[in-house]
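For this depiction, one protein chain was excluded, whereas all remaining protein chains were kept in their positions.
Letters are used for the chains, namely A, B and C, taken in the order the chains are written, and counting of residues starts over at 1 for each.
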Amino acid sequence: MPKNKDAVYYSDYLKLDTLLSAQQPHSPKYGAEAHDEMLFIIVHQVYELWFKQVLHELRAIHADFSKPQLDDKALYLVAHRLRRVLTIQDLMNDQVAVIETMTPQEFLEFRDYLVPASGFQSIQFKELEIRLGLTRKTRIAFDQQSFYNRLNEQDRNYLEELEQQPTLFDCVDDWLARMPFLEFKDFKFWDMYQAAVNDALDHDETIIRENAADEEQLHTELAGIQANRDNFAALFDNERYKVLQESDAVRLSQRAMLSALFITQYREEPAFNLAWQVITSLAEVDEKLTIWRYKHAMMVQRMLGTKIGTGGSSGHDYLRRTTEQNRVFKDFFAMSTYLLPKSALPELPERVKAALGFSSLSALEKGDGAA
Amino acid sequence: MPKNKDAVYYSDYLKLDTLLSAQQPHSPKYGAEAHDEMLFIIVHQVYELWFKQVLHELRAIHADFSKPQLDDKALYLVAHRLRRVLTIQDLMNDQVAVIETMTPQEFLEFRDYLVPASGFQSIQFKELEIRLGLTRKTRIAFDQQSFYNRLNEQDRNYLEELEQQPTLFDCVDDWLARMPFLEFKDFKFWDMYQAAVNDALDHDETIIRENAADEEQLHTELAGIQANRDNFAALFDNERYKVLQESDAVRLSQRAMLSALFITQYREEPAFNLAWQVITSLAEVDEKLTIWRYKHAMMVQRMLGTKIGTGGSSGHDYLRRTTEQNRVFKDFFAMSTYLLPKSALPELPERVKAALGFSSLSALEKGDGAA
Amino acid sequence: MPKNKDAVYYSDYLKLDTLLSAQQPHSPKYGAEAHDEMLFIIVHQVYELWFKQVLHELRAIHADFSKPQLDDKALYLVAHRLRRVLTIQDLMNDQVAVIETMTPQEFLEFRDYLVPASGFQSIQFKELEIRLGLTRKTRIAFDQQSFYNRLNEQDRNYLEELEQQPTLFDCVDDWLARMPFLEFKDFKFWDMYQAAVNDALDHDETIIRENAADEEQLHTELAGIQANRDNFAALFDNERYKVLQESDAVRLSQRAMLSALFITQYREEPAFNLAWQVITSLAEVDEKLTIWRYKHAMMVQRMLGTKIGTGGSSGHDYLRRTTEQNRVFKDFFAMSTYLLPKSALPELPERVKAALGFSSLSALEKGDGAA
Partner (left out) sequence: MPKNKDAVYYSDYLKLDTLLSAQQPHSPKYGAEAHDEMLFIIVHQVYELWFKQVLHELRAIHADFSKPQLDDKALYLVAHRLRRVLTIQDLMNDQVAVIETMTPQEFLEFRDYLVPASGFQSIQFKELEIRLGLTRKTRIAFDQQSFYNRLNEQDRNYLEELEQQPTLFDCVDDWLARMPFLEFKDFKFWDMYQAAVNDALDHDETIIRENAADEEQLHTELAGIQANRDNFAALFDNERYKVLQESDAVRLSQRAMLSALFITQYREEPAFNLAWQVITSLAEVDEKLTIWRYKHAMMVQRMLGTKIGTGGSSGHDYLRRTTEQNRVFKDFFAMSTYLLPKSALPELPERVKAALGFSSLSALEKGDGAA
């Protein structure tokens, strides 16, 4: 442990000399200092620090999922760290309120000195998107090719190198696909399940027929039901599932999709609880990211109206674009389409439960535990 | 003042017997109680209580703006109450997190018993939208004609009656249009202003030409600039302004638009500060309402996937629809398009300031005050 | 399922006629309506609705813990519902910002008409405190005997009846005490543990001796260390533990305290993860309740200065009192006093793990699973 000569000093430990020297407004070079440029710089630097922390967590999570086998302690840590990422995202979303205390007029005092810098050039944010698994296609649409091209050599190489590696999405897909939920010997889960979902869809159809207000609505909603029937059938038909994937209707592999469904259905079972927390958290990461892009885009529009941004993009375009909301884990988000109410759910046979080691804590209580 | 015999008892004052008797889950009628139906009811009831409070404030604000003349104390109250509305909206937006603690599966336990009730049927929320000035056209698109038709007699009449009256938007427009900002005798503000804005647009054009990454971007951005030039020119041309209005490009009357611009430019002048707070707050009410619809729609999609809602609508459709974001006060929101940096802004002549009674508090300090 | 004749109407389902008829300001009876009395009523009614929801969750949790044996699904639900309670508490804490939009002067317009009603008379809030396990002694100190006496017959009886029953604290204590963590056959966990904690305390003592800035600090801190040594020793000594309990230094039973320590140390093990989430959440419920009381008290002081409240209490007194912060689960909160870093923690023997059914999900992956 540290002797007194190694006594740590707060500002040294936090490298405050370095940290607090990194705010260098440009406005003074062009005349009077624009008071609010400091806010602009610090708000963006805080975002970059949070991006670094989120990447710190995502890299650790990514590394765990990259292992051939994810043990339960690792799974606990993944769930724990995803919750931390979500907490940071909430803060980042609320932080938009701080930049909104700058009026458009105050921004105009220094906007010109930033051209053509743009938030699109945040390498950490791009790594965050790539690492999660945002596909190049969608990402480019977001970033506008033109800006992407304008990244410096080093940054572009870093990102392109990164794109060669399996993403967190890929690793999560593999992990789910490894689960043996399709091979329960005599327990015919998937037969029961398909029957139950079909009943549920018939039931929805009845609701529609009885409550549709007019022909047009009836038509639309029945078409929706039919689409769900087709998609659902495809879950159990390799050929049709491929079609869904190619049309971007689903992204998960077929096995992974079914495992995710199984885990979501039985999330209350201790063996599945952490896995379900992970699945849900990944969907929430997407959701909060979408909210962030959305609030951010509204802030840009408010700041610039239909004027061009410092990077030459118009807030308005960006707003339209962002609302297409490209989510990586949208399959988890839409999982509920095929969920059954607990009442309609086949109980897991004791044999299966036992095999899953479901006893855990209550086993101890019952006394057939560790004593 | 109350004698002791009139002593007020907390639960009587708050009518808690009535309030707490209003949670009547339907699931028990169909079998076991669904534990989470209580949450579903209470979350919606809390929203309705907040809607009532927001309407309480908006009606008072609306009444003040309906007067032939808005005095300064009234303006203070309007600004004060709009800030309250915004605070409540922040809470309503965060409240989505509470309903999100209900899993899709938990919702399925009682969803069927609610059919075909739908949040679209909240009369208070509709009044809120109508009162602000959401046009029937947009509102219907949101609500889906079919549901609107399904309102009961009384509710439909109430709303249709309301639609006949001038909205808050109309009153705010009148108030702004009454301002004499176009008739400063020898002070040629608008000439200077137009010259300055044109310089700013030329300047943006230069930025684009120097920084455009490729032909395509250059083309798009220059088209954007030209559109701004046309819109701006129209601000001073009755005929062309009418065209903008008919195409929904702007909604404010021409005079109101120019007054809003003037107030925004000179918001730091005491005489304009409250008015500017009001303008900004109205834009924020819109913005937070959009965020609420957006978060709400994502929650619905998460709860139902592409399943139909209790009202037969699919969360997915709604999500697409809501992102078109129909804002009432979008002209205030986009005001920044024509804003000038303070440096480029003509100083108000002393004569004008005097006429506006700009001295106020600092006058007192200087001693030429009330003594 | 409901036929169309049973079609549910939004406002009927939510009993809006009843709900929205429960706001009856008193000011009109005494002259002009005080605009802000509506806010005052609605803010308190929203709190009461949230109290009802929180009680709905706590009663279910309480019922589960009252069972002779808590199975794992129930434990999942308890953790899930406590997270919901925490989410609601966050919202309740933020809600203080809404009432703070009322100025003291606006409150004065109707304060007299409320006398002597007081938030201290919220029966639901009292039930919440009693059910959690706030002892009558502390609770009275909070409520001020005088007001408690002033409750009506029915309310007082309800609460006194409730006080006769075992609280959530009692049930959680029993549940923890039932765990067999003290009887691991040949695995001498507690010996290793005591040795490790003593090393840690020696280590802290060294830190102090090396870094104390002056004699006074040295003295104080060493006294602190000694107190920790004594408390820690008492954990393993029935007689001395009783003394700690009688002095209110600890509240949990000795067995429960040790179980909680064990679970906290090994929370990453799947079998303990949910139990640890429950323990942590209970400490957070306390923490957020304290924040709520604190913010609420500051709001009262701000509204009344040192004036008396509608119930005759001065905000200032209450503020002082609340900061004594009576927490029910403070033992969980202070658990960290005796925590060991993972590095210093004895690894659980495979035999013990097996008995705890630790394989769960990773077992499946390895293939020794359900197939």
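As a convention for this text, a contact is a pair of C-beta atoms (placed from the backbone, for glycine too) under 8 Å apart; a residue touches a chain by one contact, two chains touch by 3 or more.
Treat the numbers as computed from the prediction; the structure is a model and nothing was measured.
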Per the touch definition above, residue among A:Gln95, A:Thr135, A:Gln194 or A:Gln245 touching the missing chain: A:Gln95
Candidates C:Thr138, C:Gln194, C:Asn228 or C:Ser253 - the one touching the absent chain: C:Asn228
Subunit C residues touching the omitted chain (full complex): 103-105, 108-109, 112, 115-116, 144-147, 149-150, 203-204, 207-208, 211-214, 216-217, 221, 224-225, 227-228, 264-265, 267, 283, 287, 290-291, 294-295, 298, 301-308, 312, 314, 323, 333-343
Absent-chain interface as seen on subunit B, which is shown: 1, 3-4, 7, 69-73, 75-77, 175, 178-181, 183-185, 203, 206-207, 210-211, 267-275, 352, 355-367, 369-371
Interface with the undisplayed chain - residues on subunit A: 1-2, 7-16, 18-24, 26, 35, 38-39, 41-42, 44-46, 48-50, 52-53, 56, 60, 80, 83-84, 87-88, 90-91, 94-95, 97-98, 101-102, 112-124, 152, 155, 310
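Definition applied: only the chains that are shown with their structure count from here on.
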Identity of the most central chain, Cα criterion: A
Of all other chains, the one whose Cα centre sits farthest from subunit C: B
Whole-Å gap between the CA centroids of subunit A and subunit B: 30
Sequence positions of subunit B contacting 2 or more other chains: 112, 115-116
